[in-house]
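See below for the structure under consideration.
Missing here: one protein chain of the complex. Every other protein chain is in place.
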Amino acid sequence: MLIEKYKIAEHNDALMATHRRAFDYIAGEIPQTTEILQRLAAFQVGIPSWALGTGGTRFGRFPGGGEPRSLEEKIEDVGLLHQLNQSSGAISLHIPWDVPSNAAHIKAVAAQHGLRFDAMNSNTFQDQPGQQHSYKFGSLQHVNKAVRKQAVEHNIEVIRHGVELGSEALTVWLSDGSCFPGQLNFRHAFQNTLEGLQEIYAALPDNWKVFVEYKAAEPNFYSTTVGDWGQSLLYANKLGPKAYSLVDLGHHLPNANIEQIVSLLLMEGKLGGFHFNDSKFGDDDLTVGSIKPYQLFLIFNELVDGMDARGMNHNTDLGWMIDASHNVKDPLEDLLQSVEAIMISYAQALLVDRKKLLAAQQDNDVVTAQEILQQAFRTDVRPLVAAARLQAGGALQPLALYRSEKVRANLVQQRGLKTMATGL
Amino acid sequence: MLIEKYKIAEHNDALMATHRRAFDYIAGEIPQTTEILQRLAAFQVGIPSWALGTGGTRFGRFPGGGEPRSLEEKIEDVGLLHQLNQSSGAISLHIPWDVPSNAAHIKAVAAQHGLRFDAMNSNTFQDQPGQQHSYKFGSLQHVNKAVRKQAVEHNIEVIRHGVELGSEALTVWLSDGSCFPGQLNFRHAFQNTLEGLQEIYAALPDNWKVFVEYKAAEPNFYSTTVGDWGQSLLYANKLGPKAYSLVDLGHHLPNANIEQIVSLLLMEGKLGGFHFNDSKFGDDDLTVGSIKPYQLFLIFNELVDGMDARGMNHNTDLGWMIDASHNVKDPLEDLLQSVEAIMISYAQALLVDRKKLLAAQQDNDVVTAQEILQQAFRTDVRPLVAAARLQAGGALQPLALYRSEKVRANLVQQRGLKTMATGL
Amino acid sequence: MLIEKYKIAEHNDALMATHRRAFDYIAGEIPQTTEILQRLAAFQVGIPSWALGTGGTRFGRFPGGGEPRSLEEKIEDVGLLHQLNQSSGAISLHIPWDVPSNAAHIKAVAAQHGLRFDAMNSNTFQDQPGQQHSYKFGSLQHVNKAVRKQAVEHNIEVIRHGVELGSEALTVWLSDGSCFPGQLNFRHAFQNTLEGLQEIYAALPDNWKVFVEYKAAEPNFYSTTVGDWGQSLLYANKLGPKAYSLVDLGHHLPNANIEQIVSLLLMEGKLGGFHFNDSKFGDDDLTVGSIKPYQLFLIFNELVDGMDARGMNHNTDLGWMIDASHNVKDPLEDLLQSVEAIMISYAQALLVDRKKLLAAQQDNDVVTAQEILQQAFRTDVRPLVAAARLQAGGALQPLALYRSEKVRANLVQQRGLKTMATGL
Partner (left out) sequence: MLIEKYKIAEHNDALMATHRRAFDYIAGEIPQTTEILQRLAAFQVGIPSWALGTGGTRFGRFPGGGEPRSLEEKIEDVGLLHQLNQSSGAISLHIPWDVPSNAAHIKAVAAQHGLRFDAMNSNTFQDQPGQQHSYKFGSLQHVNKAVRKQAVEHNIEVIRHGVELGSEALTVWLSDGSCFPGQLNFRHAFQNTLEGLQEIYAALPDNWKVFVEYKAAEPNFYSTTVGDWGQSLLYANKLGPKAYSLVDLGHHLPNANIEQIVSLLLMEGKLGGFHFNDSKFGDDDLTVGSIKPYQLFLIFNELVDGMDARGMNHNTDLGWMIDASHNVKDPLEDLLQSVEAIMISYAQALLVDRKKLLAAQQDNDVVTAQEILQQAFRTDVRPLVAAARLQAGGALQPLALYRSEKVRANLVQQRGLKTMATGL
């Protein structure tokens, strides 16, 4: 479902006086308002197709209702988000959950909603019905060449689907690893995985990238064959110029300094993509910015700084995506909150006075350096984010409009209460 | 299936010479062999009914075959383990996965295998088909009194089943908590939970105990309403003398000193039960002793020391149970390995020279204190464990016999390849 | 040194127009401005005497200059902070670093600066020259009764000093614990410690409190005898109504939910004091709010909520104190940043719409609950904090004035470059 345009207009009108006061105040205090609004408007975050339904844990899943029953409905859901916040203009598909049997049709549906196809995601961490070989003991790392071959071919098939849809990147997340000491020969697992990635790499179209995602643990609980940024970078360097690391915020050991990792990967020209979420304990896949918003800001601070240092385009040179799970929230509401948190952090990072920061660093003036970052973070940038959204035709308060329009109730009515979207 | 007695005898005969050499050597070096063998023979570890099938994570599950299709078959599986190692003489049931529709029959089946019924386990972390209220937002903590009432009644029903089977304890593990800041009022959640536990407590038969299990995180990812031993002890103290804390090795924050927690709970007279497993990252539910065997020994060292200080019976005064998940191993093999690791650690703890240890502590002789513990841990006690098993009629090498008898293949033949046991 | 009043006035005048714009905007948006300003003005954070010099690690210490050479100079430094921010109206002394040989004189110096004496701190984690017994193997836990007695007497002496100065609380932080398995009998260590605390408790004047501080690790690296809130609460409950737990933000295991601990201790009527700082890895003692400002806000959210639920006075019923170390910053600048971060978090917590929050919780409306907290946190409350400071006679921008007045340079001139304050 989409919301009729006049309703968005009514919503905005009702909130305009308050917004105007807030915007005028902040715009009067900062010089670069226009540039920031442009940058915010250009910034688009990909929505993963598997995050449109209720998630769960190994202990269970408590589905809501009105979940999308088809790829078309998933695209519609993302379209609705994008209509509301004008910042979700891409969808990231997962094969085999979202096989586009009629690619032309699917492309047309996406185009109607102004969406493009972000990185394609393969799946070798689950067995599919009818699959010849099991991934119980890994996919690309597997001791059996036939299993590795199957996994390689699956990835190549994913690329084929992606080409049809106009995607230009493949994200490879391998759950390969081991649960017990002795289970794996780490070196053999690495070498097998590298060979498999090389075969996939060889199948990439010229304009494609491959993102090698890393993760410290889960579903394997002793070792992971692409376990940290060091391993991911090793693979990416051995693969070649089209291979990059992908950082998922939840995939690190406790206390890791993710912003430094981001900075170094950018320095090496090897940061390719980003999965946003938040966490307290592990790969909790919580709403972006809900637990450690300052860390999110610090990461964006490095992203902006590092991309500018390389002359990269903020919007197109990295793959931005949410990767979250929604166990106790309406998935669409959760995603609206996540996108908002991302836009706020990005806006704050744009506010950082980099000249002054560099000067403070050169003086070892730690106090001032901290003040500069905190000055940006403590600024209430929500009016800027709202203004950018407003200019682009979105709603001043997407979540409020989503609720007042009773979107979920409508979806339940259309799709039923017991639907369950494919995904985790 | 059971293994014919003569096959056990043959197995033992074939290994006897090697065993005898090993046993004679160790028995010649330590004075208290007879007492240790008696204690080892008496020590029984409960097997959870839900650990007899293949486990999994939110990312998937790769079932093996021959998994038990009924409560009877679960009891048979535990009976087989017990036949092999003579140390698994109890089964712990989970309601509603194991409702004993005919309790007398179930008791008889268990008796045939020499098994008793360990603590009963309730389940308010999942919704069952047809259930009136959902536990999506908790059970005993729930803001809605009707949900709390439903959870209380379920626990009372579990007690009823347990009474019929001769169990004498209820383990309450609540997944109650929250995923996001603000979701819960921590105090209200605590108070609601306490009230619910009080109603359950009131329904306990005189000879029953209730174990309040705690867990730091998962399936909730921000707060847990019974999150650590401090909270568990608060509940147990407020409930009364039949309420105890239950320690699950995997339910702690990183780096927690679990052996100290065990010691203090024993000091307070409030340690009731124990869930054995191992982990590297979180609640990984790996084979006992597979990752941190020295920690397991240190825990047993405190258990023995603390129980002896209170004159407790090692075997009957605490509830010993495995709580593990088997994602990449045959569940029965995994359980054999777990029980073996427990027996080894217990034997090592019995070897500790406590008089010398106390003397070293009194002298602040840290070096000697460490030597005493390491002396016990570095001793190869496997011949003692095997000898105790042998005396009781078990197999010298349970795992080897399990394999040579092709138990799993037989179970697959009997039960089929696609069976999937209830459980996680 | 103090800053002449006219200079503060000049400073404020120069910034007034900008401040006025900011304040008018925010005051126009929130209804309870007056009450918030009153609460902010009343809120005072104690400054520890040992945090006025440069800190260090076991790897070294890089002192700045102009550090206070005496207790009088420490009081002067706190007086200056208080003059600037009007929120640092208390000093917390540490014995034996700050023995007030002439208590009347010291009280007079403090009174000149408008300072009161916060909780007194004892030290049994270091040996002092000429001390009879060593604390190498602990103090109150020690196996030797004579050592325990010495530690008890030291604490009683600290109380005596405190009484002379008008303090009303004793903070006991014990570094007691062990570095190796076997070193300690955990139960004996607990019992010894409890007995020692009981003797100290018996010496408390009627109007005094004792705060039992806990810490997970360091300087002991295997176990700590008051290691977590559960242990601290056990001691406090066994001691009696004048005993409370003290929470130091850096003293927890990784990923601990400190705000929940705060809530539960308040629920139990046993939260007594608070040590503010921030950290990424361990007890890093970094500037408050510099790493996890949202966590700080969530803690204040629980503090306000829990204190209001018990009708407690925000300012006087808990002991608020900074406990930080300044390895790379000017200590006074660091403390100004810390107090600012505390006031901001407190103001944000006061902004939380508790009625709406409770309603959202009652509805299990997790999305709205999060929005309510984020609405408060994302609001730029700095103008409120500045306005409260302004009303009380402080500076609009304490740090900027401190710098423009070249305070550190003046202190170096007065006190020398090579001075080194007592402390860590």
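By written order: A, B and C. Residues from 1 in each chain.
Keep in mind that, in the parts below, a contact is a pair of C-beta atoms (placed from the backbone, for glycine too) under 8 Å apart; a residue touches a chain by one contact, two chains touch by 3 or more.
This structure is a prediction, so every number in the text was calculated from the model and none was measured.
Peer 1: Indicate each shown chain that the hidden chain touches within the full complex.
Peer 2: So, taking every chain into account, the missing one touches A, B, C.
Peer 1: Quick one: say which of A:Q231, A:N315 or A:S404 touches the chain that got left out.
Peer 2: Only one listed residue reaches the unshown chain, and that is A:Q231.
Peer 1: Of the residues listed, B:I8, B:L204, B:V226 or B:I291, which one is in contact with the missing chain?
Peer 2: B:I291
Peer 1: Determine which one of A:Q38, A:S70, A:Q361 or A:Q413 touches the chain that has been left out.
Peer 2: The single option touching the absent chain is A:Q361.
Peer 1: Just to verify: which one of B:H11, B:R61 or B:K280 makes contact with the chain not shown?
Peer 2: Reading the full complex, the residue touching the unseen chain is B:K280.
Peer 1: Going by the contact rule already stated, which one of C:K5, C:K136 or C:K406 would touch the omitted chain in the full complex?
Peer 2: Going through C:K5, C:K136 or C:K406 one by one, C:K136 is the residue touching the chain not shown.
Peer 1: Could you tell me which of C:G65, C:G114 or C:G282 touches the chain that is not displayed?
Peer 2: The missing chain is touched by C:G282.
Peer 1: Contacts of chain A with the missing chain: which residues?
Peer 2: 136-137, 143, 178-188, 190-191, 216-217, 222-223, 227-231, 233-234, 253-257, 259-260, 263-264, 266-268, 294, 298, 301-302, 305-306, 309, 357-358, 360-362, 364, 366, 369-370, 372-373
Peer 1: Which residues does chain C use to touch the chain missing from this display?
Peer 2: Residues 55-60, 62, 125-127, 134-137, 175, 178-181, 183, 216-219, 221-222, 254, 279-282, 284, 286-287, 290-291, 327-329, 424 of chain C touch the chain that is not shown.
Peer 1: By the contact definition given up top, give the residues of chain B that touch the hidden chain.
Peer 2: 21-22, 25, 28-29, 254-255, 257, 280-281, 287, 289-295, 328-330, 333-334, 337, 344, 364, 366-367, 370-371, 374, 377-380, 382, 399
Throughout what follows, only the chains that are shown with their structure count from here on.
Peer 1: Of all the other chains, whose mean CA position lies farthest from chain C?
Peer 2: Relative to chain C, the chain whose C-alpha centre sits farthest away is B.
Peer 1: Taking each chain's centre as the mean of its CA atoms, how far is chain B from chain C in angstrom?
Peer 2: Distance between chain centres, rounded to whole Å: 43 Å.
Peer 1: List the centre-to-centre spacing of chain A and chain B in whole Å, with centres computed as mean CA coordinates.
Peer 2: Comparing mean C-alpha positions, chain B is 40 Å from chain A.
Peer 1: Specify, in ascending order, the residues of chain B that touch 2 or more different other chains.
Peer 2: In chain B, the residues touching two or more other chains are 136-137, 178-181, 183, 216-217, 222, 254.
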